[in-house]
Structures are given as C-alpha cells and as structure tokens.
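The complex appears here minus one protein chain, its other protein chains still in place.
Order of writing sets the chain letters: A and B. Residues in each chain are counted from 1.
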Amino acid sequence: MSGAIPERAVELLGEVRRRRPRIHCLMNSVVPKFVADGLSALGAIPSMTSSPEEVGHFVAKADALLVNLGTLDAQRREAIGIAVDVADEKGRPWALDPAHCDYSPPRAAFAQELLARGPAVLRANAAEYDLLAVPADVVAVRTGKADRIAWNGAVLHVENGHPLTALVTGTGCLSGAVIAAFLAVEADPFLAASAAMLVFGIAAEMAGKTATGPGSFEPALLDALASLEGTHILQFAKADNEQG
Amino acid sequence: MSGAIPERAVELLGEVRRRRPRIHCLMNSVVPKFVADGLSALGAIPSMTSSPEEVGHFVAKADALLVNLGTLDAQRREAIGIAVDVADEKGRPWALDPAHCDYSPPRAAFAQELLARGPAVLRANAAEYDLLAVPADVVAVRTGKADRIAWNGAVLHVENGHPLTALVTGTGCLSGAVIAAFLAVEADPFLAASAAMLVFGIAAEMAGKTATGPGSFEPALLDALASLEGTHILQFAKADNEQG
Partner (left out) sequence: MSGAIPERAVELLGEVRRRRPRIHCLMNSVVPKFVADGLSALGAIPSMTSSPEEVGHFVAKADALLVNLGTLDAQRREAIGIAVDVADEKGRPWALDPAHCDYSPPRAAFAQELLARGPAVLRANAAEYDLLAVPADVVAVRTGKADRIAWNGAVLHVENGHPLTALVTGTGCLSGAVIAAFLAVEADPFLAASAAMLVFGIAAEMAGKTATGPGSFEPALLDALASLEGTHILQFAKADNEQG
C-alpha cells in the first residue's frame, strides 16, 4: 500500500485545491494567523472563531473541524463542546490536537475525554501521545523526526520533514490543520492523514532548501505549500509500511 | 475628480508619515501583530488593547479608531461600546470592519447596530457588504478584485491590487486599519478612504513583483507599505469614477 500513498496524496492535494474546503479551527491564541495562512496556501479556506456564541454557526458552514487544545479555559472548553456537537450533527470529520497536554494534567484529562467523542484523527507529538489512550477507531498520528500514522493494524512511517520545523512555533498545529483539510476531501481517515503528513513533510523539505534560518523558513514553508506539485510528491516521498 | 485622487493620495500618505497618527484597533485575535506591523510600516503608531478596563484610556490617546468584529464575545462587545463612546466624545473618526459577519447572524446584527452609531467608513468584502444596509452618511467601501468606494452619490473604483492578497489572512483587516490611518489626517472620509485603498492596492502590486508565494508576499507587502513613494502612486494608480 505504501507504493500507492504518494499517488493518492497527489490526487488528494488536487482535490483540496479544486474544492477549496472550509476548515474551522479551534486554534490556540498563539498561532492562529500562521495556521490560517498555511491552510490558505494549501488551497483551503480557514476560519478561526472560538467564541461560544458564534462557533456553531462557523462549524455549520465548514467541511471539517480542527480542535487544538493549545489555549484552554472555561470559555474555550464550552466552545469546543459546541463545535464537536455541530460537527457530529452535520456529519463533518474532525481532528484533535492535544497541544502541550504534557505540561498540564487538566489538559491531558480533557484530551482523553475528547478522544471518546470520536475524532477521525488524533495528531500529537511523542510526549503528548504517550499520555493518551487512543481508541482503536481513531487514526493515531504521532509526529516527530519521523511521523507514524496508525489505524486498524495498518502503520505508515513518513520520514519527510526538516529540522527547522521544530524551531517555528505552530508548525505542529499547522500539520493538524492540514490533516483536517485532507479529511474534508477524503472519507478514509488513514489515507487523509497519510497524505497530509506527506504533503506537509515534503513542503518542509522544499522550504529548508531556501531558508537561511528559522525566520526565513516560515514564509518559505507557506510558499512551498502553495507551489508544491504532484511531481515533487512522487519524487521525494519517503513513506513506508511498518514491518509487523 | 478621479484625476485628483492619486495626487491627493500622495499628499495624504506624506501627512501620515509626518504626523504619525496613533490608531487604536479593536482587532480580532487572529491578526493583531500583522495589522500593527502594517500600520507601523505605513508610518502610523498602532495600539491594540481590547480589555474593557483599559480600552477607553487607549482610545482617548488615539487619533482614529478601527473597530474590527473578527473576534466577538460579551467582553469584546462591551469594549467596542466603550471605545465608540470615547471616540464620539473626543470627536475622533472611526472605521468599521464587520469581518466574517456573513458567517454569523449575531455578528451581522451587531454590525448593523454599529452602523447606526456613525462610523466614518465601513469596509467590507462583497459577502459581508450585501448583508448590511449602509446609512447614506457612511462612506461604503466594498473590497474585492476591484474596490468600490461610495458616498453621497460619488463612486470611485480602484483596480489596484494583487491576487496573493487573498491568500494572506488579515490583509482585509489591514486595509481597514489603513483607512483609519488616513481618516486621522483627512477630514473628508471619502477622500481618506479612496487614498487608503489606492495606497494599499499599489503596495500589494509592488509586493507581488518580488514575492514567490503567499509566505514571501506578507513581508514584501510590509516592505512596500514602508517604501512606497509618491511617484509610484502617480504612475500605477488605476482609479476611475463610476459612470452614472
């Protein structure tokens, strides 16, 4: 199957750019513009509101939802509850990013509760991932030097990426948003998450070729997400099934 | 009159840079830094606080106010009310940007209420604009591929701009802030809004010449706002009166 993943990623990236799905993000307060810009560069249409009064209206208009826990207080918890309710009601897929839950026990507990509400995909780094029990029906994406995507016994490793990614705040959050964009155009969440990580990792590699540091890496990453072509994916993809 | 608009825009840009007006922005939580950086690049001095306890003190020190609805909850509504009260009391002009009110009925209703409070200028994209009834005494700016500025029967079309603008979150919000900066130095709100849209559109065209995608377009736009000269405005302006 790994041979087919890059080809499917090429098709799905084309779908994102053709359909321009609306992605609503319950994003933390640190990186909302960067994540919105990344989604726009990819070809999707972002919205970022998190006020409880309005979030339901925004999610109702969206094709997929991202719930990022990077900012968490009583109002944000309420907004997340409403957003997931509306996504369920409308049959929209959603992804969960338990950002920084390794720093805060209440956040880890809330992430565990949300996993029971049925996101299509969880995206987490190793420290966050290790704290959570991921239900079998949720695609589990663990990001790091290599990314691991697991579901129903299938496991894919994606080794694309660039070390400067770790020095730009919000790149992990943006990768979660890219997963949500692919969920909006592909019903198989394992395939959507795999294609997203491949596209994101290859864009990072392309950005790393022109960047002279973490500052110039950020605009270069956005440019790469916008200019990435199918031939780049087929040429650079490093995706392998885990050997059982 | 359209022949005179570019010449007046040159003068007014000079005024902004000379006087360095303070512009207080009730900005959404997504793009505050980008809007502040855009105002600084233009030559104005931004402030962005939106806590109800403090916003009155900030508006009292400002030369013009921008009210952007991109983030809206009970506290923000309260802060907006205080800010408009202080602007009225001090005789400071203000601009209204009903960002994303097409996504949220409560936001559209609040925008309509605010229009009755007498902003000098409304700036909205087509989807937002179509939902609102703009009073005759408010300059109505509808932005898009071309921008339309209307007041008291006079209508100007500005066709400067660049397609990458649409891929950078906050460029519309920044254009509203640029309008506020011109309102601070020019009492005729139609002229102020027209000059602002011309300056913003020409800066975007200049940025588009060096950018290699939406990521590099953003710093290039800020650089262009800072380096734009009168000769660029006179050379590149595409502003025409609407034929009745």
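What we mean here is this: a contact is a pair of C-beta atoms (placed from the backbone, for glycine too) under 8 Å apart; a residue touches a chain by one contact, two chains touch by 3 or more.
What you are looking at is a predicted structure, and each value in this text was computed from that prediction instead of being measured.
Touch with the chain omitted from the figure is made, among A:Leu26, A:Leu42, A:Leu72 or A:Leu225, by A:Leu72.
Interface note for the absent chain: among A:Gly14, A:Pro105 or A:Pro135, the touching residue is A:Pro105.
Residue in contact with the omitted chain (choice from A:Pro6, A:Pro21, A:Pro98 or A:Gly170): A:Gly170. Mapped onto chain A, the interface with the missing chain covers residues 29-31, 33-34, 70-74, 76, 100, 103-107, 166-170, 212-216, 218-219. Touching the omitted chain from chain B are residues 29, 32-33, 36-37, 40-41, 46-49, 51-54, 57-58, 61, 75, 218-224, 226-227.
Assume only the chains that are shown with their structure count from here on.
Taking each chain's centre as the mean of its C-alpha atoms, chain A lies 33 Å from chain B.
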